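Down below is the structure, laid out as structure tokens.
The complex appears here minus one protein chain, its other protein chains still in place.
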Amino acid sequence: MEWIAESLDRMRKKRPLVQNITNFVVMNTTANALLALGASPVMAHARGELEEMLGIADALVVNIGTLDEHWIASMMEAVRTAKRLKKPVVLDPVGAGATRLRTETALQLLEEGEIAVLRGNFGEIAALLGEHGKTRGVDSAAYSPDEARELAIEASREFGTVVAVTGPVDYVSDGEKTYAVENGHEMLGRVTGTGCMVTAITGAFAAVEEPLRAAVSALVVFGVAAEKAYDEAPYPGTFHVKLYDWLYRIDGELVKKVARVRQVEP
Amino acid sequence: MEWIAESLDRMRKKRPLVQNITNFVVMNTTANALLALGASPVMAHARGELEEMLGIADALVVNIGTLDEHWIASMMEAVRTAKRLKKPVVLDPVGAGATRLRTETALQLLEEGEIAVLRGNFGEIAALLGEHGKTRGVDSAAYSPDEARELAIEASREFGTVVAVTGPVDYVSDGEKTYAVENGHEMLGRVTGTGCMVTAITGAFAAVEEPLRAAVSALVVFGVAAEKAYDEAPYPGTFHVKLYDWLYRIDGELVKKVARVRQVEP
Partner (left out) sequence: MEWIAESLDRMRKKRPLVQNITNFVVMNTTANALLALGASPVMAHARGELEEMLGIADALVVNIGTLDEHWIASMMEAVRTAKRLKKPVVLDPVGAGATRLRTETALQLLEEGEIAVLRGNFGEIAALLGEHGKTRGVDSAAYSPDEARELAIEASREFGTVVAVTGPVDYVSDGEKTYAVENGHEMLGRVTGTGCMVTAITGAFAAVEEPLRAAVSALVVFGVAAEKAYDEAPYPGTFHVKLYDWLYRIDGELVKKVARVRQVEP
């Protein structure tokens, strides 16, 4: 998949400004992931500046992880504004399924905005599709790879957006084409906000690439960085630090060598 | 103290979901401490989802570090809801004594909620007992070990909750039994939110253990991890990173070997 390496180069050349309305837990770490990789993050949520900020931004990332009424209002206005300004939007429905507020907020964002990529774990995306699975924090419940693939395809068709269902194997679909990404490492589950980081990085790629390829590129690049980080540091504190190192160090050559991505039959 | 190692194993087996309403400064680091140790953190504060989130959570941690009127309202509702749902609550009265707002908020949380464990430094707990000591940031003022022990016992009786007064030696009391924990390292004072981390970890143990033992287990486990981290990294940046590594690596054998905890006479 030559184009992943090319997406990475193109993204770094552009150094896209990624506007984030995200949760308090990961504001620092997603900003650092974007910076390490070569994008330029900005975090802004005041309604009085959304129009201007999105005017200069190349993409918008919305993450509902620590939502409340004030933040929901900002998120809604942000996705509407981004739609009007034709900026790509990536949505992370953190905790959808755990509470009605989260499920409903995510669904409303999908409705009011023009979402380019929806990224969540199995439980979150399943909840949005009306399943009554209860997500457990940011974890995914047990499910088969086949179910994850089907979920990505079905959710993509339902919501009219690219959907990435991430887990041991990630499935990314635009309803027609579907990719499986096997890069990554389970140690990512021991560091908070790694899902949010890959969502933020998807925003950076969405600034230079169409949504399906943006999502796949982000998952491969992030997954490879995680594998390299784990090679150097098998414990969560140092692993987390090395993850930024490898988001900085990763290049097209490395991606081509270790990417494990394939197109799958629907 | 065989039971500390057993608490750790039990906690890891359960992987409790710990709901945190905490301060902006430490949201990321307390989530990472919980994940590294083997618990599952969730941060949620919207009043519209507290009931549902606490319904699936195994414990609640409330930390008033960056309180304001909106967050206080969430905290109050959360402790009342947790009481009704019979979920253990751990309270960290950050900065009590520094301002009336903090002292009064902490006292009101103690009154409205069913607090299992109250953890603070000497100045904070003393302020809650009506002393007019001024706490200085998150630091403890000068005091003797005897005073700390007495304070833990007295506050425990006054508030009807287990109280952990942390400092060079930590004292934990339920008003009848009192433990002294000597694990830990002064480098913890050079990293923000380490007190908040141990409070969060107390929440994880409170999900599988009665409050007195939960508080002691958390302090021993965190203190041992800090000692091991310092052995590897005597400067605050790398020490902080290694702390997560050791929260992950620590096991019952290590705890039994290096725990320094004893029951003390009241």
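Chains here go by letter, A and B, matching the order in which they are written, and residues are numbered from 1 within each.
Criterion: contacts are C-beta pairs under 8 Å (C-beta built on N, C-alpha and C of every residue); 3 or more make two chains touch, one makes a residue touch a chain.
Remember, it's a predicted structure, so these values are computed and weren't measured experimentally.
Within the set A:8, A:36 or A:165, the residue that contacts the chain not displayed is A:36. Contact with the omitted chain, checked across B:16, B:120 or B:193, is made by B:193. The chain not shown here touches chain A at positions 17, 24, 27-28, 31-32, 35-36, 40-49, 52-53, 56, 70, 240-249.
Where chain B meets the missing chain, the touching residues are 23-26, 28-29, 65-69, 95, 98-102, 134, 136-139, 189-193, 235-238, 240-241.
By definition in this document, only the chains that are shown with their structure count from here on.
Between the two copies, chain A and chain B, the Cα superposition rotates by 120°, quoted to the nearest 5.
The distance from the centre of chain A to the centre of chain B, with each centre set as the mean of the Cα atoms, comes to 33 Å.
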